[in-house]
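Apart from one protein chain that is not included, each protein chain of the complex appears where it belongs.
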Amino acid sequence: MKTEAFKDESRHRFLLNMGPQHPATHGVLRLVLEMDGEYVVHLDPVLGYGHRMHEKMAEARPWPSFLPNTARMDYLAALPYNHGYVCLIEKLAGVEVPRRAECIRVATSELNRVASHLLWLGAFLLDLGAFTPILYGFDDREQILDILEDITGSRLTYSYFRVGGVYRDVDDRFVENTRVFIKRMRKRLDIYNKLVTDNIIFIKRTEGIGVISPEMARRYGVTGANLRGSGIAYDIRKTEPYSIYPELDFEIPVGSRGDCFDRYLVRIKEIEQSLRIIEQALDMLPEGEFRGKAPKKIKLPPRAASFAVEAARGELVYFMVGQDSDVPYRLKVRVPSYANLSLIAELCQGMLIADLVSVMGSLDLVIPEIDR
Amino acid sequence: MSGYFSDLYHGTKSLLVGLGVTFKEMLKPTVTVHYPRETLTITPNYRGHIELVSDEKTGGSLCITCGMCARACPSACISIHSEKPEGSKKKILTGFELDFTRCSLCGICVESCPTDAIAYSQEYNLAGYSREEFHMDLLGRLGKGGGSLT
């Protein structure tokens, strides 16, 4: 709709409250919409329903006790969150991580990323009214959860990484199961492409909708697949590589137009790349220790330090200020969805409400991560 | 106009291809499990709530009441009661309680125990009518009618 019509105050408007309990907001997010008929004139997100003050908890306990918390911000891809946190501590304390542990970390993190993308795929299409893909997505995701459960002991909030390594070693069964899964997943991607990517209804509902320009993405600090959909090949795994990522051979898929369809395509291609990474990490997996020696007591030095990793939704940064004790003075977690959601007010102005749902789905939001 | 017809053609084709996929899947065996009539076997590595390990020699607990686990727990859900019987040098465990309502199943307690006196249980079917049901007396569970240190 033309924006001039919005300036016309005489037109009848009404307020629509979307959420906090709305399936399309993926968590408890409330959107206050000012509507002109079917069009969104103004949008105001209300956050904080799932706020737990993780940053305060971090200031109130020794750093090892915060590890379980990191898994509970983005519960769909908890391992990258573990990864960033242990990496930061390892950096501050100068702890060496055995190579086997690094390979395990990367393989499991990427498995987790695939699981997260699969759930997003299902939920996104569910938002658009397609029910079938979520069932297929869950079937595949279940395989990943089974593999991860077998080594980590839990299915969602893993707390699997430890400073200096991982909590439990992997065995041949893990390697075998993962290889079987990769084979299966490659075939399944074909099914997804047939079922979704080429589907005319899906294309009509996503193409040209919610276009994020590179300039807008920069102003809002958008990261992850949402940024790559706009054509910027920015991925922490490549630009600021950590762990064994520099040695791995993978590509960063990018889109060109920055609309919902491109964001979708980038994530589907990312699944493919993640499978490649897992394969390589498994090939590399050396014998040896899975948990190196880490000092029992690590004092966090009195200065600021940050560490960035690529979580499933974008750039995750832990910023920590120590105070010469094992309790951090301040821990800031920069969560990707926070910035990714903040542009929604600008992005969705003048949009049909049905398209707003499509945009929300394509941004891949996890609200508890935003609220922390 | 030609765009319209090619849209129509490709669109219909894409829908039929999609239907083909679902039709093929329909003929495949079910992937879900009819719980509770069927259950899956849980991996031995599953991290359930913690449990005291029984000492094979005495049948009691391996715990030396050092309190490491209680101190390491991020949610303060472990409380340990011990007493020193007269004439004995070592403290003995008289109670080990877990407030499972707050436990985050992180496993830090298991890792911090110097004597490996705690382990994960395999229980995952946990449901109850009241909060109190999850204030677990682990020592009592270990004893289950004898062998404990009382």
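Read from first to last, the chains carry the letters A and B; within each, the first residue is number 1.
Everything below uses one rule, namely that contacts are C-beta pairs under 8 Å (C-beta built on N, C-alpha and C of every residue); 3 or more make two chains touch, one makes a residue touch a chain.
Just so we're on the same page, contacts and distances are computed from a predicted model.
Visitor: Given the choices "Alkaline phosphatase", "NADH dehydrogenase subunit C", "Metal ABC transporter permease" or "RNA polymerase RpoE-like sigma-24 subunit", state the protein name listed in UniProt for the chain not shown.
Guide: The chain we cannot see is recorded in UniProt as "NADH dehydrogenase subunit C".
Visitor: From the touch rule at the top of the page, work out which displayed chains the omitted chain touches.
Guide: If we consider the entire complex, the absent chain touches A.
Visitor: Consider the whole complex, including the chain that is not shown, and state which of A:L121, A:A312, A:L343 or A:V357 touches that chain.
Guide: For the chain that is not drawn, the touching residue is A:L343.
Visitor: Tell me which of A:L43, A:V266, A:V317 or A:M360 is the one touching the absent chain.
Guide: Looking across A:L43, A:V266, A:V317 or A:M360, the contact with the absent chain belongs to A:V317.
Visitor: Please give every residue of chain A in contact with the chain that is not shown.
Guide: Here the touching residues of chain A are 47-48, 51, 53, 55-56, 59, 91, 217-221, 227, 232, 234, 239-240, 302-308, 315, 317, 319, 321-323, 329-330, 332, 334, 338-339, 342-343, 346, 371-372.
Following the convention adopted for this analysis, only the chains that are shown with their structure count from here on.
Visitor: Rounded to the nearest whole Å, what is the centre-to-centre distance of chain A and chain B, using the mean of the C-alpha atoms as each centre?
Guide: Chain A and chain B have C-alpha centres separated by 25 Å.
Visitor: So in the complex, which bits of chain A are touching chain B?
Guide: Listed in rising order, the residues are 61, 64-69, 72, 132, 136, 139, 142, 146, 149-154, 157, 159, 167-168, 191, 194-196, 198-201.
Visitor: If we count contacts the way the header does, which residues on chain B are in touch with chain A in the complex?
Guide: Touching chain A from chain B are residues 7, 10-12, 14-15, 17-18, 20-22, 25, 31, 43, 45-47, 72-74, 104-108, 111, 120.
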